[in-house]
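Complex shown without one protein chain; remaining protein chains in place.
The first chain written gets the first letter, and so on, giving A and B; residue counts start at 1 in each chain.
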Amino acid sequence: MSDLEQRLQTLEAESAIRKLKAQYLNACDAKDPEAIRACFMEDAVIDYPPLGEFNLDGLIQIFTEMAVNTNIVDTHQAHNAEISIDDDTATAKWNFSYSMYDPDSKNYRLLTAFYHDKYQKTDNGWLISYTRSEPRSVVDGSLDGDVKGNWIKA
Amino acid sequence: MSDLEQRLQTLEAESAIRKLKAQYLNACDAKDPEAIRACFMEDAVIDYPPLGEFNLDGLIQIFTEMAVNTNIVDTHQAHNAEISIDDDTATAKWNFSYSMYDPDSKNYRLLTAFYHDKYQKTDNGWLISYTRSEPRSVVDGSLDGDVKGNWIKA
Partner (left out) sequence: MSDLEQRLQTLEAESAIRKLKAQYLNACDAKDPEAIRACFMEDAVIDYPPLGEFNLDGLIQIFTEMAVNTNIVDTHQAHNAEISIDDDTATAKWNFSYSMYDPDSKNYRLLTAFYHDKYQKTDNGWLISYTRSEPRSVVDGSLDGDVKGNWIKA
């Protein structure tokens, strides 16, 4: 492979990883478990404290319980990508913001975190092989009355 | 065109579309109708429920009424881009967040939505040919007293 093609391939990898992360986060918002599943390696490790560490089936299960089977409306948005490509693997750090509202309880949650991710190039394109969230702040409140929020460094 | 050049052109298209969307959103914040106009095809279709469906003149008109001629301060930010290039056309899904404050009424609005866009490559570069927003959550409140917010799945 020529030097130019190698450089092109690195940029294509970055583009694919940006899109992959977007697909995962937008699928979470859309409550689409199959689209979430399609973003990960089968043996991916998903470490989302304080919820726990999951394999892919475990992630789909807790996501189904917490989002698909409830009336919550939530938003997952990632920013400030620091992506590093190394041939067929890659890493990224993202700055993440999240909002959730539960119309049944009228409670809301606002959260920020870093994501620390690893990616693998496969025959099905780039996939997430490892992801860990590092919670940074949490605000819990209610639209129903007094602000009962707290903002903790997680 | 060589295979390498074709791949390069696809990456350039993605770069141009990211910048185009940024120019549009930043022009909205800056209350600059001419900069907004420059982002669209002349026959673009703009579907922003519940506001309505607009042609380009209609968009400029309602934007002038709601933003240029008022004292509101608002912020348009798009995230999680899923961009697909197909030669001279492209599509994208974005995860959008919006905040608005009206210093006259002291009311604010926080909104999230998906954007579903189509783009066209023209002699003037890439332009938006179609855009539709899919509202996901709305919080309305006032800084003047009790929180009178509500958070609806739109």
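Quick notes on this one:
FYI, contacts are C-beta pairs under 8 Å (C-beta built on N, C-alpha and C of every residue); 3 or more make two chains touch, one makes a residue touch a chain.
As the structure is a computational prediction, the values presented were derived from the model and not from experiment.
In the full complex, subunit A touches the omitted chain through residues 4, 7-8, 11, 14, 79-83, 93, 95, 97, 112, 114, 136-137, 139, 147, 149-153.
Against the chain not displayed here, subunit B makes contact via residues 4-5, 8, 11-12, 15, 18-19, 21-23, 25-26, 29, 71, 73, 75-79, 99, 101, 103, 108, 143, 147.
FYI, only the chains that are shown with their structure count from here on.
Taking each chain's centre as the average of its CA atoms, subunit A and subunit B sit 23 Å apart.
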